[in-house]
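A single protein chain has been removed from this complex, and every other one stays in its place.
After this line comes subunit A, so read on.
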Amino acid sequence: MKKRYFKVLGLTLAVLLAVTAVLAGCGNVDQPVSDGGGTSDGGDGTAAVSSAAGTWQWGDPAWEAAVREQVEGKTFKIGFTPPAASEFYDIIMHGAYTMMNELHDRFGVNFEFEFVAPSEHDAVESQVATIENWATKEFDAVLVCTAGDFDSMNAVYEKATAAGTAVYLFNMPAELWDTDTIKATSVISYDNARQSGYLVGQYAAEKLNGEGKVLFISGNDGHWTTSRREGFMEAVAEYPGLEIVGEQRGEYVRDEGMAAAENLLQANPDVDFIYGENEEMAQGAVQAVEAMGLKLWDGNEGIIVVGADGLKSGFEQIRNGGLTATVDVGSVDQGREAIKAIFMHELLGYSIDKVINVPTILVDSENVAVPEAYVDWALSAQEAYN
C-alpha cells in the first residue's frame, strides 16, 4: 500500500519533471527555463545545446551522434548489491536510475538492473554468492558495497572479473587501502576520513571556537567506522581545547544510539557536542538530549548534534531544529557517477581512475535546501532505461 502511494507520488513528480523538461528544452542545465523551448531564445547562439536532441550534460551534438552510433540498441546488464536494504542505499540506487535513464534517453543504450541485498548487514557470504551468481549469468558489471574483509572480497572480485563481469565498488573507504591492491575496476565513493569525519571535527571546532566537551557514538566496528573516526580524531586533535569525554557504540541504529547517548549524558551532562557516526544514531542522540531535559543547539547555545548520511529524515530533522548538522556523503552522485564510469569505461572504452570520489557537503540549517532538493529529485526518478 505504502509502495503504491509512493509510486503514485513518484509518477506525479515524474510527469511534472517531464513536462518541465520539455518546456525547458529537455532539462538542459545551461539553458534557462522558458516556455519557448529554444526557438524564442535564438537557436544559433547556443548550438551546442540543441534542445531538440535532448541534451543533458555533455552537450555536443556531433559527439552525441557518434556515441549513439556505437551504443544504440545495446543492452547492458548491471547488478547492484549493497550490504543492507536501507534508505541510504535506496538513494544511491535512485541516483543510478537517473543516470541510466539519461543514458538511455540520449544514446539509446538499454540497461538491465538487478538489486539484491543480504538480509543481515554482516551476511557477507550471501553477497559473495550473489556476485558469483551474477558472474555465472554473464552480467556485464556489478556494483558492490560490502562489510566483508578487503582481502577475501578482492579474491571474489578477481574471479568475477576473470569471468567477464566487471566489478565496481561504491560507498567503500578506498582511502584505507593501497590503490594498486584493489582488484575492482574502480571505486566510486568518498573519502570517509577527509570528506566526512574530518568535516564534522572542523565543524565542532568552528561552532565551539575550539573549546568544548565532545561525545562520540560510533557504529559497528568495521572499515567505515575506522576511517570516519580517524578523520574526526585528526580534526579534533588540531584543537587542544576539544576534549572527547566519552565514546560508546550505537550499532548504527536509533534505539542503541539513543541508549548510548543517554548513558553518556548521565555521566557528562555538560557536553557541548555529540557526533553520531550515522544519522539514525545521531537522531537517537537528539531524542536522548530532549528526553533528559537538556537543551539542543539553537544557533547560540545548547548541545550540538551532528550525524552523517544525508537522508530525507535527517534533512527534515535539521529543518525542525533537532539535528544540528549532518554530512551528505554524496549518495545521489555515487549512484550517478558509478553508472557513468561503467558507461565510459565498459561501453566506450575510456580509461577511468581507480578511485573516483564524489563531492560531499556538511549540511546545516543554512544550506539544507540544496542537498535536500537533489535527493528529492533522485528519489522521484522512475526506472525508464530499457
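By definition in this document, a residue touches a chain if its C-beta (ideal position, glycine included) is under 8 Å from a C-beta of that chain, and two chains touch if they have at least 3 such contacts; residues count from 1.
The working rule: contacts and distances are computed from a predicted model.
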Review point. Hey, which one's the missing chain according to UniProt: "ATP-binding cassette domain-containing protein", "Anthranilate phosphoribosyltransferase", "ABC transmembrane type-1 domain-containing protein" or "ABC transporter permease"?
Key: "ABC transporter permease"
Check your understanding: In the full complex, which of A:N154, A:T226, A:Q287 or A:N367 touches the chain missing from this view?
Key -> A:Q287
Review point. In the full complex, which of A:D60, A:E87 or A:E346 touches the chain missing from this view?
Key: A:E87
Check your understanding: Which one, A:V109, A:I182, A:L264 or A:V368, makes contact with the chain that was left out?
Key -> A:L264
Check your understanding: Of the residues A:E125, A:D255 or A:D353, which one touches the chain left out of the display?
Key -> A:D255
Study note, to complete from the structure: In the whole complex, of A:E247, A:E346 or A:D364, the residue touching the missing chain would be A:E247
Check your understanding: If the missing chain were put back, which residues of subunit A would it touch?
Key -> 2-3, 6, 85-87, 89-90, 117, 119, 218, 221, 245-249, 253-255, 258-260, 262-264, 266-267, 269, 280, 283-284, 287, 291-292, 313, 316
